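Quick one: this structure, given as structure tokens, is what I'll be asking you about.
Omission of a single protein chain aside, the complex is shown with its protein chains in their original locations.
To keep things simple, chains are lettered A and B as they appear, and every chain counts its residues starting from 1.
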Amino acid sequence: MAQRPVYDATIAAYEKLYPNVTVRWDTNPNQTAYYSGLTTQYSQNTLDDIFFYKTQTGDPTGTMQQLQQLGWIQPMQPAGDSTDIATFENTWKADAGVQPSFIDGINMQGGKPYSFPFTDTKAWGPGYFYWNKALFKKAGLDPNTPPATWSALMSDCATIKSKLSLPCFAMPMSPSNQLQRLWYALSGSTQSDLFFDYKTGSFDLSEPGIQEAFTQIQTMYNDGYIVPGLNTLAASRSQMIAGQAVMYTDGAWIPGQVFGPAGFNNYGVAATPAPDAGRTGALSQLPTQNVYWVNSKIATTHAEAAWKFIQYITQPDGIFVQTYLKDNFGTLAYANNAKYLGSNPQLATVLSLGETKGFRVANPVPLQQCPDLAQSQAFAKATNAISTTAEWDAIATALTSKSSLMAAATNIVNTRNNILTTTLATEAGGATPLKVSINCYKFPTWNYTQDFDQKYSPPK
Amino acid sequence: MSDIAITGAGRDAAGPPSVPTAPGQSRGTLWWIALFLIPFLIMFLGFTIWPLLGSAWYSLYDWNGSTTAPLANSFVGLQNYTTIAGDPNFHLAVQNTLVYCILETLIKLPLTLGLAILLTQRWLRFKNFFRTMFFLPFILPVSTAGLVFQYILDPTNGTVGAFLHTFFRVPLGTFTPLSDSIVLPPIHPTGLLVIVAVGAWQIFGQYMLYWMAALQGVPEELYEAASLDGAGWWRQLRHITLPMIWPIGVIITILAFVNALKVFGQVLALTNGGPGQATNVVALYILQNSFLASIPKFGYASAASVLFAILAFVFFGGQAFLVTRAQQVRKEYGI
Partner (left out) sequence: MSATVAVRRRTLATRRNFVVVPIMLFILFFWVYPFLWTIATSLKSAHSFNFGDQTSLIPSQFDLSNFSTAWTGAGFNIFFWNTILYTVASTVIELIKSMLCGYVLARYEFPGRKFLYGLVLGTLFLPLTSVIIPQYELVAKLGLLGSPLSIILVMSGAAGALYVLLFHGFFANLPRDLFDSANVDGAGFFRTFWLVAPLTKPVIAVVVILSFVEGWNQFQIPLVLAGQLPKLQSLPIGLYEYVNQQLPPATGFAAANVIGFIPMLIVFIAFQGFFVRGLAGAVKG
């Protein structure tokens, strides 16, 4: 896909350095097909030596645990390798003392890293607001002043609708979990962008902040400010490119992957408009899940080569970093992003928004509070027992049938909470009891708008 | 997605006819028989019989496909079935599938019959042209038909919205059949109606041809005799055409029902089961839990598969009785 030239350049340089090694980069534009394909590839022994995997269970910190249970992964450093692992770890700077790059239970175990943080977690993520400058101008709005509040958003949309006869906002809804593109942005300014509330330790859609975000979306929808119909992600992005929608919320990857160089000056990027009374929440920063893992069935010679390759692409000033950033594909956890980022003004804005205090805040990590959660199935069970998209389905249904979110949502969150608490209780009282309880997930002193000050245990 | 019955399927429902001729079966002949059976048997066992048993076997495990077969320690008994029984999404998918079967059949059968009657009238000109045109949608895969209609029904760019805007002053962007809902239990989402319409449009030509085949079997003399008696077209229709084609009509109806159960392609293309789960159907539900899931739940999806197969079998088996009856009637009429 679009990123192929970056990998081709990196691979060419690497193969020149190690002429006896051949590297192949596989990619798949269809994410779902990619993930369901991994399962088969593993069972068929055709899984690549190094593979990308992001948790699919809804537990944002449980990826390594999940992959270990599947038996898919092994430490990145092969047994008997003499590289000093500390040198490797020192490439990464801890994020202002709040979130170290290597955390036991998340990407390390027994002092051995299983993956390294790939994309950075401050700037890189969902929740950015994009607008079409030319259409703003055409509607008589200032193309350089995006709406800062929800009421400004509504009045801009009213202007756009009356002047341009355009529906204002592009929002994908098919399948329903595509609603996350708008949801993260709006709920991230009222609470956190997760359905799980780390403050109360429960799945909760009845929180005032969540309800407020939903009401805002519903108002926009009912007022005709959202492109009508059951739009797919592709349709919504196309509407934005074709100038049939003026505003859109999605992740930091939009400038590089969707607008492309031609759109650098046509679109603006900003933080999502905040509630009129001010932000009461922030986007979630969790240890990055955009990471690569090493296949447990890897051959010994391949393991050595894979480890060398990982060290190669993680050189902060290496060719991979330079080409990846120059082509605006993302911001990396182990590089000076500002130094190498291409001439994309939107990504520069993304980077500076990421630095803004309270834009994206470090969320609590229950695993740090209760290390035994690494063996617990409770959270995965709670998220998988009923459809993982149930909350999104409820939101889509409430939106399109113009009804309240609570009716459908109460059942969903009750079921999930029940499974979570009962499974935790069972695990705590089992034959080999785990030190877990629902309290592991509760952080009552945490404020949604501030980095959670976690006493991270240093990696052992 | 062609749905076809076969010559004598109903007649033979009770078992194969006795062998009309059995040439001396030497040892060599038996070898030949085996040789002739092998290609089919391999494929049939591999891709029909084993999968049926396999689905039932998988359905007893909590299995995600990352091992080549379910592991013994993931045996969960009937738990997948109890989970499905309590899943409102599955109930909705079954309900939608049945609603689809009934609605689509009720729409396509009378219309195709009416058109077939018209197209078999001797006085009508351009018959071949009309037949070709009405058959045309059949050359589109039903998923592709869904995609085309998604564009045509697009609230902003679609033709239908523009048409309603121009002629009925409906504001642009307010015609949203894929995401709307109406209060007409059990049909809430209007998307389901679109799915029905697209399905009926795509398959129309096939049923039209079925009816035309049935109509061509009615002896011309009957009409001539009726004409001489002064019977008008309505009486001819009621007393000759419909009674004569009704036995085949039963087969066509069963085909229509059973094949409508498989509805899938246009659902994925038009609504992906949405908004939310509102227009989901069983086939899509199964794939959503297996190949369209990031973490496949092959065990769970297999349980849904088994229930789906049973549903189809009940539809077919229950109606096979009717076919047999119809065949008897058919014989009495001598057609």
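One rule holds for everything that comes next: a residue touches a chain if its C-beta (ideal position, glycine included) is under 8 Å from a C-beta of that chain, and two chains touch if they have at least 3 such contacts.
Quantities reported herein were computed from a predicted structural model and do not represent experimental measurements.
Asker: Which one, B:L60, B:L178, B:I251 or B:A278, makes contact with the chain that was left out?
Answerer: B:I251
Asker: Out of B:I195, B:M212, B:A278 or B:I295, which touches the unshown chain?
Answerer: From the options B:I195, B:M212, B:A278 or B:I295, the contact with the absent chain belongs to B:M212.
Asker: Considering the whole complex, which of B:G46, B:P171, B:P186 or B:P219 touches the chain not shown?
Answerer: Spelled out, the listed residue whose C-beta touches the missing chain is B:G46.
Asker: I need the residue numbers on chain B that touch the omitted chain, in ascending order.
Answerer: 1-2, 4-13, 15-17, 19-25, 28-30, 32-33, 36-37, 39-41, 43-44, 46-55, 58, 65, 68-69, 118, 123-126, 128, 130-145, 147-149, 151-152, 157-159, 162-163, 201, 206, 209-210, 212-214, 216-217, 248, 251-252, 255, 258-259, 261-262, 264-265, 268-269, 282-283, 286-287, 290-291, 298, 301-302, 305-306, 308-309, 312-313, 315-316, 327, 330
Asker: When the complex is taken as a whole, what residues of chain A touch the one chain not shown?
Answerer: Touch with the absent chain occurs at residues 28-30, 33-34, 36-37, 40, 43-44, 46, 232-234, 237-238, 241-244, 258.
Assume only the chains that are shown with their structure count from here on.
Asker: Approximately how many whole Å separate the CA-defined centres of chain A and chain B?
Answerer: It comes to 41 Å between the two C-alpha centres.
Asker: Using the touch rule from the top, collect the residues of chain B that touch chain A in their complex.
Answerer: Chain B residues touching chain A: 64-68, 83, 87, 89, 153-157, 172-174, 176, 178-181, 188-189, 191, 270-278, 290-297.
Asker: Would you tell me which residues of chain A are touching chain B in their complex?
Answerer: That would be residues 31-32, 35-36, 39-40, 42-44, 56-57, 70, 72, 165, 167, 173-176, 224, 227-230, 232, 239, 244, 384-387, 392-397, 399-401 of chain A.
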